[in-house]
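Excluded from the complex is one protein chain; the other protein chains are retained at their positions.
The letters A and B name the chains in turn, as written, and every chain counts its residues from 1.
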Amino acid sequence: MPIDLALVLDLLGCSFFAVSGSLLAVRKGFDLVGSVLLGSLVGLGGGVLRDLILNAGPPAAFSNPIYLAAPLLAAAVVYLLAGRVERVSRLVLPFDAGGLALFCITGTLKALDAGMNPAAAILLGVTTAVGGGILRDVTANRVPHVFDPKDLYAIPALLGAAMAAGLWYLGWLNLVTGSIAAAMVFSLRMLTLRFHWHAPLAARSWAIPRFRRG
Amino acid sequence: MPIDLALVLDLLGCSFFAVSGSLLAVRKGFDLVGSVLLGSLVGLGGGVLRDLILNAGPPAAFSNPIYLAAPLLAAAVVYLLAGRVERVSRLVLPFDAGGLALFCITGTLKALDAGMNPAAAILLGVTTAVGGGILRDVTANRVPHVFDPKDLYAIPALLGAAMAAGLWYLGWLNLVTGSIAAAMVFSLRMLTLRFHWHAPLAARSWAIPRFRRG
Partner (left out) sequence: MPIDLALVLDLLGCSFFAVSGSLLAVRKGFDLVGSVLLGSLVGLGGGVLRDLILNAGPPAAFSNPIYLAAPLLAAAVVYLLAGRVERVSRLVLPFDAGGLALFCITGTLKALDAGMNPAAAILLGVTTAVGGGILRDVTANRVPHVFDPKDLYAIPALLGAAMAAGLWYLGWLNLVTGSIAAAMVFSLRMLTLRFHWHAPLAARSWAIPRFRRG
């Protein structure tokens, strides 16, 4: 996969996540500056975490100023259009799903390109995909969505990361297959939301407390 | 700017932030150990984040033990004097402003010295200045102050980082100009608090929810 393609997918993922952050900023009653900051945290946070762990020079978001365009544009678009949207809250998750689908692919590929073993690369792909959203929710002072037991969030990212690693090892990775993998993760995530698929609870006990976002 | 001067400004910024952390620990009912830890988190957290992103060896707070003096002294001073202060809560923000003013300058300079491009250096300066406070507020389980729509927090830091980068490029940076820039950021931050300057909300909608610190 040429580096430019990885950059395009990564920037696209940043933009999706940044929009989800700016939409959450609207829902929480933040101002425009907070919208840019929350968009940056979720759009750039997962990638910065990934690059810190890869430990190969400063994170891409800092060495390449083009990354800053994503949260700035996202905050501007949300500012201009959010008033016309009936329920802003409903759009957070679809944009979040787009970011998740792209970041689990690009995170895994960047780790494989850096020479990590496949298990670590898949783990880093999931961390990249899930990390930004965890930072966003922790900062907005609520339990991260990834822990909601009425939803599957990390499983699509895990499947996407495994698919990306598989395509990479088979040498089949290119723009078409990479985009198909991302589209499959996105579709799976949206189906999960639509049909409320979920995993078993963390214990078989009959006395498990009810989950609250807090 | 000689390295010693940068160290002095950095230590001063750490001390201001550490005092703000220890004051918040008093307000939250933490003990002395929690006061040292919260002071360390906010006093050293922004700089550790900066040094992790610069990726040039272990963070200064770990390689240079003098940094540990700031949170220890801050917790001791707050322990001894807080009882005489009428309303401890009111002092958190002025000390926080002092840390903000110094860290946006030193963070930008350290990034420029490490060879980062100006956009990235300014971004890292803002991240350094804002990062410790976000860590402090997230740890104390409240929405970070930087997202309060009734206040401007990141804008003074952004202006300070841009001033520092400008002075650096013009070759005008020295003890006097650096201190003047920090004083301007501090003054702007205090005026913001005094006159309740704020940015527009994150959307133009009429139905934006009310902000709560949570």
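Worth pointing out:
The definition used in the following text is that a contact is a pair of C-beta atoms (placed from the backbone, for glycine too) under 8 Å apart; a residue touches a chain by one contact, two chains touch by 3 or more.
These numbers come from a predicted model, not from an experiment.
From the set A:C14, A:A129, A:V146 or A:L159, the residue in touch with the chain omitted from the display is A:V146, counting the whole complex. The residue from B:L5, B:L73 or B:V88 that touches the chain not shown here is B:V88.
The chain that is not drawn here is touched, among residues B:L9, B:V48 or B:V130, by B:V48.
Among B:G34, B:G132 or B:P156, only B:G34 touches the chain that is left out of the view. Within the complete assembly, residues 52-55, 116-117, 119-120, 123-124, 130, 134, 138, 141-144, 146-149, 152-155, 198-206, 208-212, 214 of subunit A touch the chain that is not shown. Listed here are the subunit B residues that touch the chain not shown: 22, 25-35, 37-38, 48, 52, 55, 57-59, 62-63, 65, 68, 75, 78-80, 82-83, 85, 88, 138-141.
As a convention for this text, only the chains that are shown with their structure count from here on.
With centres defined as mean CA coordinates, subunit B is found 28 Å away from subunit A.
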